[in-house]
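Please read through the structure below; I'll follow up with questions.
A single protein chain has been omitted; all remaining protein chains appear in their positions.
Think of it as A, B and C in the order they're written, each chain with its own count starting at 1.
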Amino acid sequence: MNITGNEIIHQYLRHNKKFPHVLCAGCGHGIVLGSLIRSVHQLGLPKDDVVIVAGIGCSGRLAVYVDFNTVHTTHGRALTFATGIKMANPKLNVICIMGDGDALSIGGNHMIHAARRNIGITALILNNNIYGMTGGQSSPATPQGSVSMTAPFGQLEESFDTVQLACGAGANFVARGTVFHVHKLEKLMVKAIERPGFNMLEVITPCHTQYGRKNKYKNPVEMYRWLKSNAMERERFEALDEDKRGDKFPIGVFVERDEPGLEERYHELKARFAAGRNG
Amino acid sequence: MKGQVDLERFEIRFSGLGGQGILTLGKVMGAGLSLGHGYNVTQTQSYGPEARGGSSRCDLVVSSQRISFPKAENLDLLVALSQEACNAYYPYLKPGGVLIIETDMVAQPPTNQYLGLPFTAMAKDKIGIPQAMNTIVLGALSHLLPFAIPRIMRRNMEETLPEKIRAVNVKAFNLGNREAKKRFGDVPVAWEGMVVEDKGAEKRAPSKKRSAAKK
Amino acid sequence: MARRKKHKEIFALGNEAVVEGALIAGCSFYGGYPITPSSEIMEIMAQRLPMTEDGVFIQLEDEIASMGAIVGGSMAGRKAMTATSGPGFSLMQENLGYACMTETPLVVVNVMRGGPSTGLPTSPAQSDVQQARWGTHGDHPIIVLSASDVQECLEMTITAFNMAEKYRTPVVLLLDEITAHTREKIRIPQPDEYEVVSRIVPSIPPEWYKPYEETVRGVAPMPPIGSGYRFHVTGLTHDENGFPTSRPDEVVDLMERMHRKIDQFFYDIQMHDELMVDDADVVVIAYGCVARSAEYAIEQARASGVKAGLLKLKTLFPYPRRATEKALANARSIIVPEMNMGQMSREVKRVNSGRASVRTINRVDGQIITPSEILKVIMQG
């Protein structure tokens, strides 16, 4: 069958769900879901072996639309449920979809420890710089100076660098992509899914409704323009003088290791005892 | 000759300092009396900051019947391995209850009615390691308690210990047992009745056989 | 002599007995975070589970994660449990509510200590009884069990798993520091001596499977994630397919079924023991370690000619109303001793409807209620 593009996507969507999905016009989350589906398709993973574990928020709503095993959990805790599923059945491809508030604020501790213990989960952090679903309050990723419902006079705090956090915590694979650079995003996502251990992929995905409008982006398109002009390959970004970096941010791969996941180490431990039992 | 006793409710408290092996003593003795001898035993201990620092405590309730209340309130036997513990728990000893002290550690016994041995010094001098002190106490108690059979207690202890410390503990157990026999004589007056009026001996006969059969 | 002892005997802590019970019941997933006085459960699990055929053990970063992980483990087909104490139990509540809503079977053991907050970390209490029932947000039934001695720790853990699997619900097993840290001789039953219940898995093709379908028992089959049945699980109110819904009729159906699946099996769930209750003038209603003090007090009261009896609650919620009513029918007076300020006595008073006088004995100083304290109140008539 020679099908391409969105025809592939349509095969993976749940036919008994109502479309279009609930997300706003221009929301990048749909693009992430598309990339995820294409990545899974490209890797040839059976639908039954893929588990999507989502947190709460706009990103959490993605799970319901796609025909995998899907679990919509509690706010910030997606990684904990995913950890349980992965440990209980290491054969599954467990993909966690979280928002920036989800993964970095309420779930920050889980994020750190999932990376530290290198559990075999793909963590997609959909960073839209804001709490979207609940009405546009500040998240830990809201840039300093920008306006939100809970920072009406501008955000005073520094925002989190998700990539640095994941690197520091010991993740196997750390990368950043954007929903404008979809081909690149897909490549990163394929890696993030197929590698062992804890793989974190941050996706910059604009929220026009709750973030853009309050911060001088007139329409969704302007936010994509901003992505287009500010995202920069990591190597180029690092070569740039610091005073010239301005709003620019690096995308690409930051850490790439092949340490075995926790579930593999645990399996080895069990194999030792099993050998003892049989021998 | 000691055999199975129909015990109503016999309460023991081991007390002393952290690091003296009091919890282990209670555990090994409890396991010996319950699994080896067939009594019902509850063993409780004080947990918490006091268990880590200065004092340590471990209680056993031994009975032929089902034990409802698991804690010790009226002690039949108090083993005090430190002055502080002796001061704290002596008041809980029931009239006619027996006090056993570590004579070097308890400089001021609260009464002249007590049995004492320098358990720590014995462990150091005769066994070579001070940590064996608690096993010496176990050996001594196995002699004293009218319902404890040293042979069973020793075997049970051996079963719970790792190979490499088994021999030294057996040595310590035997030392305690021997010394108690020599210094304390037979069963204390308060407990004599248990042995003489061993009404439960007939009732208990089957289990007596069972323990004999285990040999 | 041909028939040797069938069962094995061990001299074990209450916490150890929980592990034995869990392993007998088929527990193969433990996720937890250590907290006094429950830590031995986790420590022994850490040693035992890796040695079993399919056991998984993981230490999480906190109790929130512990509860998340065991929900995940259970969804993936394991019989899962965690153990904690009051402060940790509070942290688990949100995800425990999620387990109720998603009808995920699991067992939480809460070894109670004095609170609120860090309170009396190493001392016994029965301070989380109402938290176990009402700690989470929203309305849902939950099964709360208790154990009062070491043998019961083993048996009630098996029961907890069985009920969890049977009714697709979280079950809380409440112990107290005394029960958990008492060593006693227990018998480890042989496999044919106890019932082990496992969740029903679907026996129809995946396309026909509805994860939250109405059934006679109110409990739908539950396949492990990854076994070919793909469906959506959410903490949002959902329809029979698992998809979020806010349609009032569908929400009501869900909520009513969740309650009914427990309500209609009270006869199975509400467990209690009676000791000389039938002719008793004074009945003590107790649970956990206090029930042992009460038993001792009642024996002493009977010895001095007072007709006293004990109703020991093994199920705390759904509250054993029938058993209480029966005790109330003959008794002049009821005594409820608890190591809290009166959490279970509320339930007794609620059932009482004025027939008997209900008196309470309450202690919150980290000390057990002694038999003599209870006896004193019994002798007051």
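In the analysis below, a contact is a pair of C-beta atoms (placed from the backbone, for glycine too) under 8 Å apart; a residue touches a chain by one contact, two chains touch by 3 or more.
Keep this in mind: contacts and distances are computed from a predicted model.
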* Structure fact -> Per UniProt, and picking from "Multicomponent Na+:H+ antiporter subunit F", "THIF-type NAD/FAD binding fold domain-containing protein", "4Fe-4S dicluster domain-containing protein" or "Stage V sporulation protein AC", the hidden chain is "4Fe-4S dicluster domain-containing protein"
* Please provide the labels of all shown chains that the missing chain touches. => A
* Asked: Of A:149, A:167 or A:182, which sits in contact with the chain we cannot see?
  -> A:182
* In the complete assembly, which of A:31, A:147 or A:262 touches the absent chain? -> A:31
* Structure fact -> Where chain A meets the left-out chain, the residues are 2, 4-7, 9-10, 13, 19-21, 23-31, 34-35, 179-180, 182-183, 219-221, 224-225
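As a convention for this text, only the chains that are shown with their structure count from here on.
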* Structure fact -> Between chain A and chain B, the Cα-mean centres are separated in Å by 62
* Measuring from the mean C-alpha position of chain B to the mean C-alpha position of chain C, what distance in angstrom results? -> 36
* Partner chain B, residues of chain C touching it in the complex -> 1, 9-11, 36-37, 121-123, 149, 177-178, 181-185, 289, 292-293, 295-296, 299, 368, 370-372
* Structure fact -> So, in the complex, the side of chain C touching chain A is made of residues 29, 31, 50-51, 53, 55-56, 58, 60-62, 64-78, 80, 94-95, 98, 224-228, 230-236, 241, 243-244
* Structure fact -> In the complex, the residues of chain A that touch chain C are 14, 16-17, 47-49, 51, 53, 63-64, 67-74, 77, 79-89, 91-92, 109-110, 112-113, 262, 266, 269-270, 273-274, 277
